[in-house]
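As you look at this complex, bear in mind that one protein chain is not there, while each of the others sits in place.
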Amino acid sequence: MNNPMVWVIMLPLLASLITLAWPRRAHWIGLLFSVITLAFSMVLVYQVFNGGPQTHELGNWNAGLGIALRADALSASLLVMAMLVFTATTFYADAYFSDVNKRMRFWPLWLMLSTAINALLLSGDLFNLYVTLELLGLSAVALTALSDNRAALQASIRYLSIGLLGSLVFLAGVALIYTGYGILDLELLAQRIQAEPLAQVALTLMSAGLIIKSALFPMHFWLPAAHASAPAPVSAALSALVVKVSLYIILRLWIDVFDVVITPASALLIGILGAAAVIWGSWQALRAERLKLLAAYSTVAQLGYLFIFIPLITGLPEGQLRETAFTALVLLALTHGFAKSALFLSAGVVQHRAGHDRIADLAGTSRALPLTTFIIALSGVALIGLPPSGSFIAKWQLLAASIHSAQWWWIPVVATGSILAAAYTFRVLGHAFGPGDSAGKVLNWGREEIPALTLALFATVVLGLGSAGLWDFISNNSQFIGG
Amino acid sequence: MISEQLLFALCGIGIFSIGLRATLIHQQLLSRLLALNVCGAGVFLIFIAIAYRGETQIADPVPHALVLTGIVVAVSAMAMALALRHKLKDLNDE
Amino acid sequence: MQALLLTSIPLIPMLMAFICLSDHWRRLLPLPALFALMMAFYVPIGTEVTIPWLLMGVSWQLDAVGQTFLLFSAVIWLIAGIYVAWHHDQNINRPIYRCLFLLAMCGNLLLIIAADLSSFYLGFALMGLSSYGLIIKSSQLSRRASRVYLAFTLVGELALFVAMLLIFSSNGSLLFSDIHAQNFSQTAAGLLLLGFGIKLALPGLHPWLPLTYTAAPLISVAVLSGPMMKAGLLGWLRFLPGGNAGLENWGILLMVLGFIGLVFGSLWALLQKRPAAVLAYSSVAKMGLISALFGYGLAHPEHYAAVTAALILFAMHHLVVKASLFLALENMRLQPGQLRWLMGAIVVAFSLIGLPFSAGLAAKLELQEVVTGDFNKILLVSGLTGILMMGHFIILIHRQWSKTRPQTANVDTFIPVLPIWWLLVPVAWFAPFLPWAMNFDTKSLLIIIVGIFILVGLQSFLSRGTRTSGLFRPGDVFHLITRLRLTYPLHWKDLNPLLPSLISPIAKQDNKTDSVSTSMLQPGLVWLVLLGLLLTSFLYLNF
Partner (left out) sequence: MNLFNSLPLLILLSSLLPGLAIFLLKEESHGLRTLLNLLGAVTKLLFVAIMIWGVFHERDIEMRWALGPGLELVLQADALSVLFVTLSTILWLVTTIYAIGYLENTPHRSRFFGFFSLCVTATVGLALSGNLFTFVIFYELLTLATYPLVAHKGSPMAVRGARIYLAYTLGGGILLLIGAVWLHTIAGPIEFTQGGLLSQLPHLDPNALRWIFLLLIIGLGVKAALFPLHGWLPQAMVAPAPVSALLHAVAVVKAGAFGIVRVVYDVYGVEFSASLNLLPFLGAMAAFTIIYGSVKALSQDHLKRRLAYSTISQVSYIALGTAIVGPLATIGGVVHLVHQGVMKITLFFAAGNYAENLGVHRVSEMDGIGKRMPATTLAFSIAVLGMIGIPPVAGFISKWYLGLGALQTGDGIWVIPVLLISSLLNAAYFLPILYRAWFKRAVTAWPEEKPKTGRWEMPGALMWPPVITASLALIIGLFAAAPYSPLEWASLIAEREY
């Protein structure tokens, strides 16, 4: 039981139960446990960095029968990002929820969400993925419904039903795999998998389910309503983490496990969907009337970029170029996680202070909430892909990979997406710079601003200037990619 | 000759398809939730079919375990959906 | 020490230009010119200064030609400066006028001592642009005159600029002494003729001159027509490698142009009704003569040195006389009806005609000696028209004088220093020769007598009316041009930016249609299609 992987999953679960039992001190428990979990996730990264991919078989049952936890560079780095976002958001949530009733309902669900995310990232077999996916979906839906208004409830029901459909289809795919290979363990599966109809149909089903969950265009329709109507910290976690872990499964399957099954046509298809998501999401974000809706659509677009990487990675020869592209994908996912959560948190601040988040009425925000405006700008920088954010480097590599693999058609997509991203970001800032005093009294260094600032700085400065380490980390310790 | 296993599996697929169709078509929340349950039943049926290893051998325990877990998940999800629906209804009634 | 003194010749006026901005110090304004005058005597020929870090490296030197120019220019600047220092006129007694006056002088003196292209150009530009402010008065007329002046000056500067570029790129040096005829570009020669030709009012390039001279304050005209105009000639002397083969064609062109200028300038001068306008066209005529003679020098390289030597003397004489005449007009304007100013003007005008024992005659004789053949006739024409013009001028100022009664000194216009003008009379009469070099020539006296007869004959219809009209007004060709209304359109439609209109309108629609619809049929079907596509791509599209 001294493996950090176990603790990373167990601690939030434990905390969730404790808060359920002891709601008065829930925030202290939540804060304490998330910080400790963060520390453990860092230990895990350290282990992966030094010792390569880690495996832990629960109760020493060997894989195939027992449950194995796995961590390679991809999952470890996502895990750390998730825990950082989660911890920061926890601090934020502590300041955000003033209603006692809501607080009591919030903490157990919130910690359960963390449990689900961590467990999913560390899962080593298909069925565990399914279970954690469901757990994730359920806690996310419950958190969305915390808003207690009609729109939020409707959105959460929709989120739930579509999510259920997705996971059922995923499960059907899992069933097929078990039929064909008799195993669910990812590592073993990767060795045995062959390009045969069974595997192909199974992958199709699983992908179809995950596409819904990760809101890839045109299956994104449920996302904006759900993300926009949830309370701010929940939106942050949903946008930054929940959709991203579904995407993580897709990446695992497409790039690692089923790579022999993937055909150029299928990679191209998913890339085209990603490109459409980039354009459509950005365009909708530009037209959005509310700040949170804008952020939600922006998530749709940003996820699109990640999907564009799939045809590029599969199109590149194995070796350094491919590793580079893969790492860029991870970098982009991480940056987006930080930036989007920061954006949602600051949108929450705006909503709290101004009583609304209508973009057209934001005039005066830059004066009343200078730091929040600054955070919005920082996260906007990361969303557009401007330096010094990590996404700048990621986009650079994305473009480079397009050129290397002679798939030049992604270039105009990326360019258009960036321009649209700039347009929607600066549309918000333009209004915020306008004269007026709608945002109420001046707030400087508010308690809820610090976590958001931290996250935004992670997205822009830390990942931008310190990305060199990530390259070593990913390319040396990835379980499958050239590892 | 269709083996029993295949028959069950096909049945499962059929149930899944019916549920899927209903999920997509019905606008009523309750009907949709029910349809999703039907879908789930289809998938579980497939698992059960998989577990079958002939009359001589005992069935594969793993799919059974999976189905049990799946049912737990499905039930809890359904419970939550109903709770949400209830809440929404309260709001609508106000 | 002498190098320092040479350096201070242009620097002192520069410094003074700022000191004299203050009304307290305005009486100091003539001092720099006085200093320059003294330096013209004191600094020995051959004094040289090289300042490598200034501009692109400058070099100043006082040679014989420079000394001559310096001497006579300084005289005029000095007298005009005294006028300015004591003047009451609101157009002149103001800081900006004083400042620009001194800056123009600084430029003028600088180009005289310049031994390299860049400092000459610097001086020339400083002089040309500063004098814009000397021309401007509050009247509408002078404003237009100053605009026209500026346009011509700028074109001249640019022509010069390119010529400099060409010379430098073929020589690799900015020093005048490094200019060689072998690699002298023909384009550069043409541009130099154009650039300095504007200053010298070659026919076609002259419209600014009559406009300016009739519109500007007379003191400004004095310095413009005197020292500043002659800078154009100095430019030709310095820049063009005369005395060498290769420029003959330009010489011939210049001779033709000069001759045209001489004839038409004289004709137009006779048609003017105002003394200043007569003097202006007379300048055009005289500069025509100078250009023609310089052209002669270019066309006959063997005579170049002699011609230019005589030409400089002639130019110096004209410099002093023309400036003195304009200042005399100023005297008459300030104290109308005073006989002494009329007489003074007539005496100076006689020197220009070339009366016996005047410098005008001496200069003409010098020219006759160096110019050979048929070209000598041009001097004859010049002499005759000179008499006609000056006669016309004298008649006009006399009529003006007789119309006004002698007035006692008006407080507003009285300038206590006006008598200083008399100093100019001996200079105008003798300069640039020594008094004992004056002589007598029957042939020229004969011409004068013939001229007087013609003048008497013409007089009856030359003097009719008081205004000239149309093409014969000062500015002639210019009026034709302005009648074409070649003014630039002021309000062009703003074509750009087109882009913002594409970016800015952001549709204000609700996203309800996309986010809150409850039916899952459509997305579900899309999803199924997607599923099918994925499957197809796995199963069948295995390319």
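Labels for the chains are A, B and C, by order of writing; each one numbers its residues from 1.
By our rule, contacts are C-beta pairs under 8 Å (C-beta built on N, C-alpha and C of every residue); 3 or more make two chains touch, one makes a residue touch a chain.
This one's a predicted model, so the numbers in the text were calculated from it and none came from an experiment.
Student: In the full assembly, spell out which visible chains the left-out chain is touching.
Tutor: A, C
Student: Which of these touches the unseen chain: A:T324, A:T372, A:Q407 or A:T454?
Tutor: Of these options, the touching residue for the absent chain is A:T324.
Student: So one chain is hidden, and I want to know which residue out of C:L4, C:M38 or C:M56 touches that hidden chain in the complete assembly.
Tutor: Reading the full complex, the residue touching the unseen chain is C:M56.
Student: Among A:G52, A:G66, A:P218 or A:G434, which one touches the chain that has been omitted from the display?
Tutor: Of the candidates A:G52, A:G66, A:P218 or A:G434, A:G434 is in touch with the missing chain.
Student: Check the options C:A104, C:A125, C:L313 or C:L534 and report the residue that touches the missing chain.
Tutor: Within the whole complex, the residue contacting the unshown chain is C:A125.
Student: Touching the hidden chain in the full complex, which residues of chain A are there? Just list them.
Tutor: Residues of chain A in touch with the missing chain: 320, 324, 327-328, 366-367, 370, 374, 377, 381, 384, 386-388, 392-393, 395-397, 399-400, 403-404, 411, 415, 418-419, 422-423, 426-427, 429-431, 433-435, 464-465, 467-468, 470-471.
Student: May I ask you to list the residues on chain C that touch the chain which is not drawn?
Tutor: 52-57, 96, 118, 121-122, 125-126, 129, 133, 136, 138, 143, 146, 150, 154-155, 157-158, 161-162, 164-166, 168-169, 488-492, 496-500, 503-504
In this section, only the chains that are shown with their structure count from here on.
Student: If I rank B-C and A-B by number of C-beta contact pairs, which comes first?
Tutor: When the contacts at B-C and A-B are counted, A-B has more.
Student: Once you find the CA centre of chain A and the CA centre of chain C, what distance in Å lies between them?
Tutor: 77
Student: How far is the middle of chain B from the middle of chain C, if each middle is the mean of its Cα atoms, in Å?
Tutor: About 102 Å separates the centre of chain B from that of chain C.
Student: Let me have the rounded angstrom distance from the C-alpha centre of chain A over to the C-alpha centre of chain B, please.
Tutor: 28
Student: What positions in chain B touch 2 or more of the other chains?
Tutor: Chain B, residues with two or more chain partners: 23, 32.
Student: If I count partner chains per residue in chain C, which residues reach a count of at least 2?
Tutor: Within chain C, the residues that touch at least two other chains are 518, 520.
Student: Tell me, which parts of chain C touch chain A in their complex?
Tutor: 503, 506-511, 514-518, 520, 523, 526-527, 530-531, 533-539, 541-543
Student: Can you list the residues on chain A that touch chain C in the complex?
Tutor: Touch residues, chain A against chain C: 151, 154-155, 158, 161-162, 195, 197, 200-201, 203-205, 207-208, 211-212, 218-219, 221, 224-225, 228, 261-266, 268-270, 273, 284, 286-289, 293, 297, 360, 423, 427.
Student: Write out the stretch or stretches of chain B touching chain C in their complex.
Tutor: On the chain B side, the touching residues are 23-25, 27, 32.
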